[in-house]
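Before I ask anything, here is the structure I am working with.
A single protein chain has been omitted; all remaining protein chains appear in their positions.
As written, the chains take the letters A, B and C, and residue 1 is the first residue of each chain.
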Amino acid sequence: MSLLLLVILLLLAGVPAGAARAHAPDGRPLVYGLSAGACAIGGLAALAAIGAPPATLSLPLGLPWIGAHLRLDPLAAFFLVVVNLGGAGASLYALGHARHETMPQRVLPFHPLFLAALNLVVIADDAFTFLFAWELMSLASWALVVAHHREQENLRAGYVYLLMASLSGMVLLLAFGLLAGPAGSYAFAAMRAAPPAAGVAGTVLVLALIGAGSKAGLVPLHAWLPLAHPAAPSHVSALMSGVMTKVAVYAFLRISLDLLGTPSWWSAVLVLALGGATAVLGVLYALMQHDLKRLLAYHTVENIGIIFIGIGLAMAFRADGFAAAAALALTAALFHVFNHSVFKALLFFGAGAVLTATGTRDMERLGGLIHGMPRTGFTFLIACAAISALPPLNGFVSEWLTFQAILLRPDLPQWGLKVMIPTDGALLALAAALAAACFVKAFGISFLGRPRSEAAGAAAETDRFSRAAMSGFAALCLLAGVLPGALVDVLAPAVQSLLGARMPAQLGLPWLSLVPVAAARSSYNGLLIFLFLAAATSLSILAIHRFASRAVRRAPAWDCGFPDARPATQYTADSFAQPIRRVFGALIFNAHETLSLPPPGDTAPARLTKHLADPIWDALYAPVQTVVAWAAETLNVLQFLTIRRYLAAVFIALVALLLALALWQ
Amino acid sequence: MIALAGILGAPLIGAALLAAIPGYRLSARCNVLASLVAFAAALLLLHHRPQAGRFMLVDDLNVVFIVLSTFVGFTTSLFSASYIGHELATLRLTPAYLRFYHAMYQLMMFGMNLALVSNNIGLMWVAVELATLSTVMMVGIYRTHEALEAAWKYFILGSVGIALALFGTILVYLAARPVVGGGLDGMAWTVLLMHAAGFDPALLDVAFVFLLLGYGTKVGLAPMHAWLPDAHAEGPTPISAVLSGLLLNVALYALLRFKMLLAACPGGIAPGPLMIALGLASLLFASLMLYRRRDIKRLFAYSSIEHMGIIVFAFGMAGPLGNFAGLLQMVMHSLTKSAIFFSVGHVAQVKGTQRIAEMGGLTESHPLLGWGLVAGVAAIAGMPPFGVFTSEFLVISSTFARAPLLAVLLVLGLLLALGALLLRLSSVAFGPVRGGTGPTGASFVPMFAHLALVLVAGIYLPAPLVAWFQHIAALLG
Amino acid sequence: MTAALLVQGADMALVVLAAPLLTGWVRRVKARLQRRRGPPLLQPYRDLRRLLGKEAVIADGASWLFRTAPYLVFAFTWVAAALVPTFATGLYFSWTGDLIAITALLGAARFLLALAGMDIGTSFGGIGASREVMIASLAEPAMLMIVVTLALIAGSTQLSTVAAFMASPAGGPGVSLILALAAFLIVALAENARIPVDNPATHLELTMVHEAMVLEYSGRHLAMIELAASLKLLLSLSAIACIFFPFGLLTAAGGAGGYAVGLGSYAVKLAAAGALLGVFETATAKMRVFRVPGLLGVALMLGLLGTLLLYAGRGL
Partner (left out) sequence: MSGGLSLSVANTLAGLMVLASFLMIYQDRLSALINVLAAHAFVLALAVAWQAHVQDAPELYVTAAITLGFKAMALPMALRRIIVRLGLHREIEAVTGVGLTVLAGIGLVALSLDVMLPVTAHADPLTREDVTLALSVVLLGLLMMVTRRNAVSQVAAFLSLENGIDLAAAAAQGMPMVVEISVAFSLLVAFLVIGIFLFRIRERFDSVDVRALDAFRGERR
């Protein structure tokens, strides 16, 4: 506990250091080195604390009659591991990557501040400290989003972001207000001791869903996320997507499963419905993008959906008293939390490397990067495969566990759940398959094929710090996929602390299998699959090279006899997504294409125009914008009245109050 | 007694002297010195309080206001020194007006301090009137069309408000007379409060309506707010800072005193709902008005209306948490808003305009000024680690448990305000550099001192301070 | 244990060896139905041998991914195929992965193949990859709904357990199972790029999906891909056989006789399935690409309906 406090203080010390040494040559190594070191310590300390009994600490800060309560229980410890792993990785990456930063003075002070806030949110044990850290986290990341402030787009992203972040903070504040009651018992311990009545609990849950969900990127409150995440410097994008959204998940778990006690089944239906919708819509949005970082940001939305499906399942099972099933579902969700934080960070690292190498995030101007940036390409490929839930990598394990939870008890007594759970299964599968499609696109268009711009052709490999961070995270992807049992066992105390039940211990099983319930029911062995794959691949290569031909001849591409030297004839990101856009987009995005052909004899080029609408923005955000603009415009008349009219307002107020008083008496 | 003499005497003597001193450097120093003496005297009050007399009263409640008032008065005088120097250099002010300005500044401080320490509702009324008149003078000091119009508007609306407040004061006296008897006792706070339980509640109700509207005009509550944005925008910026930071508080203080009276009188209407309604109306109205603002000082003036709305709302919700939050919010708002005006004043000077559209990229052209403004806006928008967050946290969370709908409206207003402020901040502080890029010649000490205080308050509130505020909150009922 | 390992090894070898035969058989049936003599049954083996012996022609812009992908695709498919019970359930490593893992392994193979298709940077590679992932994105949810139905019926997703359950008296046919079978058939057609979804025997540019992806491959690389495709077909038919027609499947430890029965029945089932596939493909026309989603949507609906009917059947 005190170690974590030290970590936070170290990170905070990085803030003035970053501000003061921003332009000095030692500023970057100083700040990022400090951050990486602090996060490494914090991560190890948290890892050690997962199995330990909860530790608490109370500081005389914040609201004095309550003080700042800190608590490190297994759940918090697990999320701290995620936070600090991401933080250490991002800092390591930034050691090299930030060399290209044009505005270090706007990044260096806020990076450690952001990390400190992330850490603080997780260990906060009273509403004030929690929200304090929560908003600080938003503020620090906002500063990072608008670091490159000259681009109007970033400013808009920052604007939407901070507004939505404040909405989330305010809504959580309402939730805590309800939990604390009129007496203002803001300490979580007090809330836990007196869980609210059912009706109030429902309201709190909905508020928590809005508050934490909007920060996590739950549809339809996700709109800020694809704007803000790509706008920040890449290592910050990685932190925001990989870590900050997880902290939001933590907030939701803390409120819904810890502070509220047993949830009601309808709230589980709500969470499941939102989770399913988020997963599918997130990936569909992603498919429509050709900005690499924005595509990744939309995938964060998708993965948050998957995590919330797991949480929804856990809530449903818990509401119906199936503790073991709930433990399985929650383990799946937490597993995915870990996974996503790793591979999404890795993907953003890769995207950052691409961005610095080519100067663009637009996939239509990339291509063939695998030649210039083989290592980045390889680690990016690993991450793509992991996020597409392909075995033997980690993404598959958590989605597999989620499926197992769905399959374990799809038939709960309530009809809402009975229909919702299998539907979520189908949605999850759809999301996974679409994600694979999307990452074929992301990797295929950016790294494969021929360069679509000069910059892409001249791209060179990134620096060694970045490569180290990327390689480390890629190794983690494989490791967690091959030895999932170990991670499940590490997660068990956190699950136990929330649900009072846990998955059976995995590490003692033969061949290090993963068996959620019983071997006869289902099992998965990542290690064996990996070994089999490795053996099969190397065997076939060896056999063929030994007994058959090794001869290779390089030749121009065949392409059905029409080799074309121009890279422009390749498939683009847009054309790659066209079939899916046609299948799903027509319904959801009102996608259509218009073709304008010049009349015969005219040599003007033909034009194909793509039209896409954003249904959620149009239905939810645009009306708000319109209403506020209308109200502001209408009220603005009041700025330009004559003095007489202002006096009339006072006069009317007086007469009205007197009348009211007369009537009341 | 020395302390009281310092608080009241320093500004009064200062005013007399400054009316006579011609030189800029000397008068600016004298101004700072007089403000410092008043502040030091106010600090003395913390240590030792004089007995309440028939005219003077120093108790837990007004000490907060006095110390805050003299402190902001002091820092503003520092800011004013560097600000006015620039105004003289650019010939916007002539030396004759400078003397007038400094004298009026001290006169206003005197008025406000007198209002705060007076134990007599009549004397307090006179003092508020005095402070108003002196600020009217200063608002019109630039003699431009806009400034004159702003001053005229301020004057007319202020006079009507003050007239209503006087009528309310007379009614309070009438209510007190049968119980307390006539004479000075009938107007002394201490006596009134002691016997409030025996007053005629119905008469007190009517009185409160007049007082609420009357002093509410000074507080800047909608729909009596109209003078406020223009007065802030057109006067010299130090005056905007003290208007927002102090004068509104003084009027609020008066309102609170009367509210206590009403609360102590069983059978009367609860003042809460009225204050809540006016507070919410001000908050929502002001936050929507923020969107179409083109003048940066007017923008922050509307933000003051918004915050006064929150504060009045919090005091209306009452309860130990509500009152505590209101008090804290008031202190934080004074410090933050004056810091913002310090920044804005220099910004307007270096950019040569107050039009938001003509300034941009401030964090790049003037990093200290720009980041100070960013921090100030973040603070005023209720972001941690600044103190406003603490008070807004308390207001919202304590309200929601008792009246969910009100809390939702409150949140709505806060978000609307945040949206507008952020929008303007983005274009002023970030983006491509627009407007002048010359050196500032600014003194950053006052601005960063305020921000530092707000920052510390957001993280750590000393236990004695909290105990004291809690005590006041309990007093307020 | 050694014996068990041996049986497991035999199974893995069997699938690789039998796969080209099955492909040859289907082609043969189709040819006969079209009144052609058709290639001999063993022609696929000959093709493979010839391809392996040739030099590989690789396009100029190809990366390492292009060269390693065929082996990886083969390995993924092989491992997946080894997890499907063929002649016996409960083989030594049968618990390594369940039906979901098998689907995911096939998905991984497809992922790599699609990437390989895009590696050269030709328009055909792109078109193939893009259509392939579109089809897969619909086939996988349908597959999952089938898994849900099976898991509800058999209480497991482990194919060995499911097959054993189906073979037992408790595993009688039911309406849900029939719906699941129908869905499975559609998914299998899509997964294996068969008519009406895709035509494995064409190089007509507008209709092809799978073939467009592998257009640039030649020599040993093409051989691996062809072998993987055959394996995948075998895998699909084996899975259908073991889930829906588990007759003769060796479910308990049996001696040589048991293995013989299991192998025999397996061969018969494959032959029958292959013949039926041939008949079906001859009788059906290839669909336009954008009608395929409709077909797969039907599979998805069938799967979902199967699950819901199961609830109804249980009287819940």
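As a convention for this text, a contact is a pair of C-beta atoms (placed from the backbone, for glycine too) under 8 Å apart; a residue touches a chain by one contact, two chains touch by 3 or more.
None of the values given here were measured: they were computed from a predicted structure.
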Visible chains in contact with the missing one: A, B
Residue, one of B:I66, B:M138 or B:A151, that touches the chain absent here: B:A151
Option from B:L203, B:A270 or B:A403 whose C-beta touches the chain left out: B:L203
From B:G182, B:P273 or B:G352, residue that would touch the chain that is not displayed: B:G182
Residue, one of B:F167, B:F444 or B:W468, that touches the chain absent here: B:F167
Touch with the omitted chain, as defined above, among B:L133, B:L368 or B:L475: B:L133
Chain A, residues in touch with the chain not shown (by the definition above): 636, 639-640, 642-645, 647-648, 650-651, 654-655, 658-659, 661-662, 665
For chain B, residues in touch with the removed chain: 120, 122-123, 125-126, 129-130, 133, 136-137, 140, 143, 145-146, 148-152, 155-156, 159-160, 163-164, 166-167, 170-171, 173-174, 177-178, 181-184, 186-187, 200, 202-203, 205-206, 230, 233-234, 293-295, 298
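Just so we're on the same page, only the chains that are shown with their structure count from here on.
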Length of the line joining the C-alpha centres of chain A and chain B, rounded to whole Å: 43
Centroid distance [mean C-alpha coordinates] between chain C and chain B, Å: 77
Multi-chain contact residues (two or more partners), chain C: none
Chain B - residues contacting chain A, complex: 152-153, 156-157, 160-161, 164, 202, 205-206, 209-210, 212-213, 217, 223-224, 226-227, 229, 269, 274, 285, 288-292, 319, 321, 361, 363-364, 367, 378, 381-385, 389-390, 393-394, 396-402, 404, 407-408, 411, 414-416, 418-420, 422-423, 426-427, 430-432, 458-463, 466, 470
Complex contact set, residues of chain A against chain B: 60-65, 105-106, 127-128, 131-133, 135-136, 138-139, 146, 149-150, 152, 155, 158-159, 162-163, 166-167, 170-171, 173-174, 176-178, 180-182, 184, 186, 628-629, 631-633, 635-636, 638-639, 641, 643, 646-647, 649-650, 652-654, 657-658, 661, 664-665
Touching residues on chain C, where the partner in the complex is chain A: 52-61, 63-65, 68, 71-72, 74-76, 78-79, 82, 93, 95-98, 100-101, 104-105, 107-108, 110-111, 114-115, 118-127, 129-131, 133-134, 136-141, 143-145, 147-148, 151-152, 155-158, 161, 203, 205, 215-216, 219-220, 224, 289-290, 293, 300, 303-304, 307-308, 311, 314, 316
